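A single protein chain has been omitted from the complex, and every remaining protein chain is retained in its original position.
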Amino acid sequence: MKLGFVGLGKMGTGMARSLLRAGAEVLVWNRSPGPAEQLTGDGARWTKDIVELFQAEAVVTMLATDESIRETILDNHVLRQARPGLLHILCSTISVPFAEALEQIHRSHGIALVSAPVLGRPDIADAGDLNVIVAGEPAAVARATPVLEMFAKKLWPVGEKPASANVAKLAVNFTLACAIEAMAEAGALALRHGIPAPALMDIFTGTLFSSPAYKAYGPVVAAQTFEPAGFLLRHGLKDIRQVIEAGESGGAPMPFAGILRDNFIDAISHGDADKDWSALSRVAMRRAGL
Amino acid sequence: MKLGFVGLGKMGTGMARSLLRAGAEVLVWNRSPGPAEQLTGDGARWTKDIVELFQAEAVVTMLATDESIRETILDNHVLRQARPGLLHILCSTISVPFAEALEQIHRSHGIALVSAPVLGRPDIADAGDLNVIVAGEPAAVARATPVLEMFAKKLWPVGEKPASANVAKLAVNFTLACAIEAMAEAGALALRHGIPAPALMDIFTGTLFSSPAYKAYGPVVAAQTFEPAGFLLRHGLKDIRQVIEAGESGGAPMPFAGILRDNFIDAISHGDADKDWSALSRVAMRRAGL
Amino acid sequence: MKLGFVGLGKMGTGMARSLLRAGAEVLVWNRSPGPAEQLTGDGARWTKDIVELFQAEAVVTMLATDESIRETILDNHVLRQARPGLLHILCSTISVPFAEALEQIHRSHGIALVSAPVLGRPDIADAGDLNVIVAGEPAAVARATPVLEMFAKKLWPVGEKPASANVAKLAVNFTLACAIEAMAEAGALALRHGIPAPALMDIFTGTLFSSPAYKAYGPVVAAQTFEPAGFLLRHGLKDIRQVIEAGESGGAPMPFAGILRDNFIDAISHGDADKDWSALSRVAMRRAGL
Partner (left out) sequence: MKLGFVGLGKMGTGMARSLLRAGAEVLVWNRSPGPAEQLTGDGARWTKDIVELFQAEAVVTMLATDESIRETILDNHVLRQARPGLLHILCSTISVPFAEALEQIHRSHGIALVSAPVLGRPDIADAGDLNVIVAGEPAAVARATPVLEMFAKKLWPVGEKPASANVAKLAVNFTLACAIEAMAEAGALALRHGIPAPALMDIFTGTLFSSPAYKAYGPVVAAQTFEPAGFLLRHGLKDIRQVIEAGESGGAPMPFAGILRDNFIDAISHGDADKDWSALSRVAMRRAGL
């Protein structure tokens, strides 16, 4: 299968390598040439003309934000020059209104759109073991499935509107941020009553909360060390802003999201914008005088 | 070992059976005689005089609330008539100020107190597989350990002040309620954007949140059925009130707990006081017009 | 008219002086004798035996807290020794459950109870210009009215259950704390956008919010100086705790009260417990990095 791949950050590089390893012919493009050139060692072909990628059977894009998609694809009128009938698999975590706008634009150009945001870190992308949330018209999802399975452990379908996958991805990130905040408040409570935070986190991860989310962040909340950053705190605020925006457009009050937003802003006003987003947990500690 | 056991609710009965099975001689007392009489079939001895239990080496109490402990033990001056040097293992989930008061009272009577609230359901108590949070003076905890191990899978020590175990237990219940609220807000968001709630809960429990807490409550949040009640919603409010009270006495603001309290009150004002506490999740749905 | 008066703090002294000036015979009692002795210069009679006061037609009590009423009146069994048919006018700001308990106790002793918490400062008490919230059985309120009018500018009746007056008083204090918090958040927003806080407060008090609450606290929020304390911040927390407690018993979620409680706790954990309660406003500033 001939595929295009746009966006060779750490995650994208891992995903592209999984595609190559699964036997796909992959033509890659990246804003800065370094990562693209490097991937040729794994068998990828490389072009500086992004339009060339959009002549393939399917193109996978893994760009970071609404803005980077806008600049790379929309502002350059790439879709207008795409092969009719192309399948676009959009793996970014983007805002819901932007996903809805992209659905309209793709339809008007006769391009099938599948939104497929991923859960997992770069090493998991490289191992082809990602969890992938998928939404789009059934025929498009059927076409995307063999591609996605090259880097996915499992696909999680959530409906026929592409934006639904982005709602679900935001819901996951929201629930993760809630877990961090809950551990932080519980940790501040425990510390103020003389209980070491690690002892409490051990109970969490050893009993009711023995899942990746708590096992990854419980020790971080206990240790209060937020560097190096896996996911920037200011990007965490962006995600929560998009959660709130999606809540408003859907008609859902989200009081926990409001608390999270305020605490992210508090963290940024105390210098933690470029720390790992788990520095959210420092706010509960600071407010408790710890 | 000769033990007393007070409080044969569903949990207490399972714990007492585990003690018997492990070879302890157990003298039981219960407010209503039925469960005590029944336990004699498992080898327990039964008395109607609670003071008799307090002549044993150790007595385990599994009463439901601050009030029931006050009525059963304090108001009857049972501690004054206890064997000097007795070890009291208190397994209830009680408030922090009451746990602190009990510490004083036990010391004044020369009775060793270990607070050991348990995590788990009746069948797990019966299987001897509970997780038990433990706090108390080291010598007392050392004496309590062989008793606790008869019904525990694992002990989780959190310090030398008995009340610390109750702080930690409240922190666990708080974190669990936060997980339910997070799933409810995420579920309302998803539903309002056309995503079936079960699809979202499957993502949660299949990826980052694959732990007992989410696996138990995710399907409940999706199905919105809250009967029969495993844990009453009004008792959930009581726990959160005690969390907030402990936060205030310790100096820790707990904004998530404030949201939970308001939502529990909202639920009670809409008739759900005696439903399962996961009916908390109905509030986010109702507020979103679902 | 022969009256007893208990509780000669700053407010109580002003109220007692207004009663004397209006021609009442007033027998006073105070825990520490100084203020009582001093009031004899204004024509009061003074006794060290509080029971003596409870033989009058009516007794006015102006004690600070639930606890001081419990210690002074309940623990000493004063009501049991009171003149049958006595009218007790209770001017303290107390909690709702305690007000409800007092109603029961007074009824059982055949003493009429009117709850009449006051709004105003000591100088206003002395001038006889207080606003007084009043609740009780109509006959009792009718008997209390001529007494209250001696120190009141206006009476504000709110119902037949004495506790209703305390609910209303708590509602006023809650609304006042909300005004302070709103000004603080608005002030932090303004400052972070380069607008001097006094300019914003001038707009508030010169336009839509030209009332005593904003005129008193707007300049304080702008200046961020909280000493000397008119009303202690930790007492502000107590009031909000009682608001939340009354909300819970009544079935009313109060999200603003939850925010206030957390911010008062934050303030206390940063050393402001004994500042004026308007130091609440420092929290919004600090969280904004100001």
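Order as written gives the chain letters A, B and C; numbering starts at 1 within each chain.
Keep this in mind: a contact is a pair of C-beta atoms (placed from the backbone, for glycine too) under 8 Å apart; a residue touches a chain by one contact, two chains touch by 3 or more.
Since the model is a prediction, treat every value here as computed from it, not as a measurement.
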Given A:Gln38, A:Thr145, A:Ser210 or A:Ser269, the correct residue touching the omitted chain is A:Ser269
Among C:Gly14, C:Gly136 or C:Gly247, which one is in touch with the chain left out? C:Gly247
Missing-chain contact among C:Ala188, C:Val220 or C:Ala273 belongs to C:Ala188
If the hidden chain were put back, which residues of subunit C would touch it? 96, 119, 131, 133, 154, 156-159, 161, 163-164, 167-168, 170-172, 174-176, 178-179, 181-183, 185-186, 188-190, 192-196, 199-200, 202-204, 206-214, 243, 246-247, 250-257, 259, 262-263, 284, 287-289
Per the touch rule stated above, subunit A touches the missing chain via residues 237, 241, 244, 247-248, 251-255, 258-259, 261-263, 265-266, 268-269
Need a quick check: the contact residues on subunit B for the chain that isn't drawn. 255, 262, 265-266, 269-270, 287-289
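Basically, only the chains that are shown with their structure count from here on.
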Using CA atoms only, can you tell me which chain is the most central one in this structure? B
Which chain pair has the highest count of C-beta pairs that touch? A-B
CA centroids of subunit A and subunit B: separation to the nearest Å works out as 38
Rounded Å distance, subunit A centre to subunit C centre (Cα mean): 53
Subunit B and subunit C have mean C-alpha positions lying a whole-number Å distance apart equal to 39
Of all the residues in subunit A, which ones touch at least 2 other chains? 255, 287-289
